[in-house]
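This is the structure, below, for whatever I ask next.
All protein chains of the complex are present and in place, except for one that has been dropped.
When the chains are written out, they are named A and B in that same order, and each has its own residue count from 1.
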Amino acid sequence: MTEIELLSWARGPGLQIATVIFVAGVVIRIFEIFMLGRKANLAEAKGGEMSGGLKTMITRTIPDRTTFKRSSVTIVSGYIFHIGLFIVCFLSAPHILFLKDIIGFGWPSLPTPVIDAFAVVTIIAMLATLVNRLTNKVMRYLTNFEDLLTWFITFLPLVTGYLAFHRIGMTAPTLLAVHILSVELLLIIFPFTKLMHAFTLFIARWYNGAISGYRGVAS
Amino acid sequence: MKKDLSLNDGTPTEGTTGSGTLGESLRSQGVSRRSFMKFCATTASMMALPPSMIPLIANALENAMRPSVIWLSFQECTGCTESLTRAHSPTVESLIFESISLDYHHTLQAASGEAAEAAREAAMEENFGNYLLVVDGSIPLDNPGYSTIAGISNLDMLTESAKGAAAIIAVGTCATYGGIPHANPNPTGAVSVKDIIKDKRIINVPGCPPIPVVITGVLAHYLTFGSIPELDHIGRPKAFYGQSIHDRCYRRPFYDKGQFAETFDDEGAKKGWCLFKLGCRGPTTYNACATTKWNNGTSFPIESGHPCLGCSEPDFWDGGGFYKALSMPTEDISKTAVYTVAGAAAAGAVIGALNRGKKSNSDKIHIKTTIDDLRK
Partner (left out) sequence: MSQTDTPRFNIHSGNELTWNVKPILHEIRHALLELLDNGNTSVIDLRSIPLAPGEEETIISALGQGEVHARLDALGRSDIVETTYSGVWLVTHYNENEAVVGRFIEITELPAILKSQREDMSDALIELTQELETTDT
C-alpha cells in the first residue's frame, strides 16, 4: 500500500468506521444513563433543582481550597493539558476545516506558531500527569490499566500531530496518515472508557447541584 | 533552434558510443571554454548543487564520455517528452541532449518500423552493460495488447531492454508509480517500472510531468559523477525531491499566520494567500516546484493561484478530491453521523428500556442490582 493510499483510507473508510463506533457508543451510553432515571424524592422540595444543577455545572470548575492543596499537581497539570488540547484541536486551521466539513460551519483560527507553542505545553503537561500518576502514592494505588490506556490514546494524536506538522521521522503523507489513524483509535476506544467524562461530566455536576438545590442547600 | 540530437537515421552501423568526450564534442562544435563555464554554472544550478561544486562539474563534464541512451515510451501521454523538449533553455538542455547519444526515441527519431527496432537492438548490443534506459509511461499487465510497439508488448520490451542497461531512469509519474492509467479502477492493470524490474538500479523522476530541469539534472548528474544520485525511500533523487512543497513555498508565511484564500477569486486569493483551504497538497508532496519552478523559474502552480495537485506522489489521482483540503475527510461523515445518531438512539432506547425492566423486576423481588449486573 502506498503512502497516499494509506492516507486516503484514513481520511475515508477509516474515519467512517470510527465515526459510527464513536457516535453509536456515546449516544447509547447517554441513553442508558438517562433512562435508568432517578428514584422519586418524596421529601418536600426546599429549593430549585434546575437552578442548583445549572449553577453547579459552572461552579465546580473551580476546586475548593482543601481539594486543591491535596491534589495540586493533578489539578494544575490537568487544567493545562485540557485547555491546551482544546486550543490545539479546535483553534488550529486544518482542524477547523475538518470540523467545518462535518458540521457545516467554521470559525477563525490562531496562527500556527501559537498552536505549536500550545502543543508543546500540552505535551509537557500530559507527561507531568503521567509522572504524577506513577510517583504519587495515592495515585499509583488507584491507577489501573484503563487509566494508562486512556492517557496513551489521548497522548498519541497530540504527539503524532506535532510530528506531522514538523515532518520529523517519516515522510509527510505517512506522518499525516498516522496522525489521522491515531485520532480514529481514540474515537473507537472513547465510548468504552472513562473518556466519556467529556459528556457525563456535565450530567454528574448537574445531578450533584440538583440534589443540593432540592434540599435548599449550597453545593 | 540549433539542435543536433545525433539521432540514428535507421542505419544500424554507426558507432553509438559517441564522439569522444563531452568536452571534445563541445569544442568541436565551436563552444568556447568560457561558454562551457557558463554551461557548467547553469548545470550546477539546475542540479541544485552549490556553486562551490562548479569546478568539479566542469572537470567531470569535460572528461565525460557520451553514453548511449535508449528511451522507451509506453502507456503515456508524451507529456514528459514534451516537457523535456520544449527546451525553454535550449542551450542548456539541448547541450545535455547533445552530450548523450539518444539512439532510440519514438517521438524524436526520424526512423520508424523495423528499421527503428533494428537500430535499438544494435545500440543495445553494442553498448551492452553501459547504456542508459529511460522509460516513460506505465506498463499494462492485464492484456499485453493494450500497448505494443512494433508488435512487441511493453512488458517484453522493458524486460528485454533492461538486461543490458547500466541504470534505468523512470520519467514521469506513470513510469514511476503507475500514474493516470493506474488510477481507480485501473482498467489495463497498469504498473510502474519498479514493479517489473527488480534487479537494476532505478531512478524515479516522478511528476505529471516532471520539471524539465529535473530530468536533465538527473542526466547531468549521471554524466558528471557516473553514478546515480542519492535516492529517497521511493527511489526519487533527494536533490530534487528532498523537500516538500510546503516547506519551500513562498506562501508559507500566510499559512503560518492563518491567512487563507477561501475561494479562487476572493480577496485572499488576489492577495496571494495560502491555498491550503482550496485543497493544496503541498504539505504531503515532495518536488522541486517551489524552488526550481517551471519554464525556467517563471512560476509554479501555487504561484499562479492553483493549489498543488501532488503529482509527484504515488496514487495522487486517488488521493481524495483535489479541491478538498488535506485535513478534510474524503467521504460524507456528517451523513454517517446523523444516521448513526438515529440508529443509536433507537438502540439506546431499547437497551435503556430493558435496563429499566431489569431494575424494576429486581426492585419487586427486593434484590439489589448493581451496574455490573446490568452489564451482563
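Methods note: contacts are C-beta pairs under 8 Å (C-beta built on N, C-alpha and C of every residue); 3 or more make two chains touch, one makes a residue touch a chain.
All values reported here derive from a predicted model rather than from experimental measurement.
K.L.:
Which chains here touch the chain that is missing from view?
P.N.:
B
K.L.:
Using the touch definition up top, pick the residue from B:T21, B:S45 or B:N130 that touches the left-out chain.
P.N.:
B:S45
K.L.:
Check the options B:R248, B:K324 or B:K358 and report the residue that touches the missing chain.
P.N.:
The one listed residue touching the chain not shown is B:R248.
K.L.:
Tell me which stretches of chain B touch the chain missing from the display.
P.N.:
Against the left-out chain, chain B lists 1, 27, 31-35, 37-39, 41-42, 44-45, 48, 50-52, 54, 88-92, 95, 248-251, 253-254, 269-272, 290-292, 295-299, 303-305.
Just so we're on the same page, only the chains that are shown with their structure count from here on.
K.L.:
Let me have the rounded angstrom distance from the C-alpha centre of chain A over to the C-alpha centre of chain B, please.
P.N.:
So the centroids are 41 Å from each other.
K.L.:
Which part of chain A faces chain B closely enough to touch in the complex?
P.N.:
Interface residues on chain A, with respect to chain B: 2-5, 7-8, 11-13, 15-16, 19-20, 23-32, 34-37, 93-95, 97-98, 100-104, 108-113, 167, 171-173, 176.
K.L.:
Spell out the part of chain B that touches chain A in their complex, as residue ranges.
P.N.:
Residues 177, 232-233, 244, 246-247, 255-258, 260, 276-277, 283-286, 310, 313-316, 318-320, 324-331, 333-334, 336-337, 340-341, 343-345, 347-349, 351-353, 355-356, 359.
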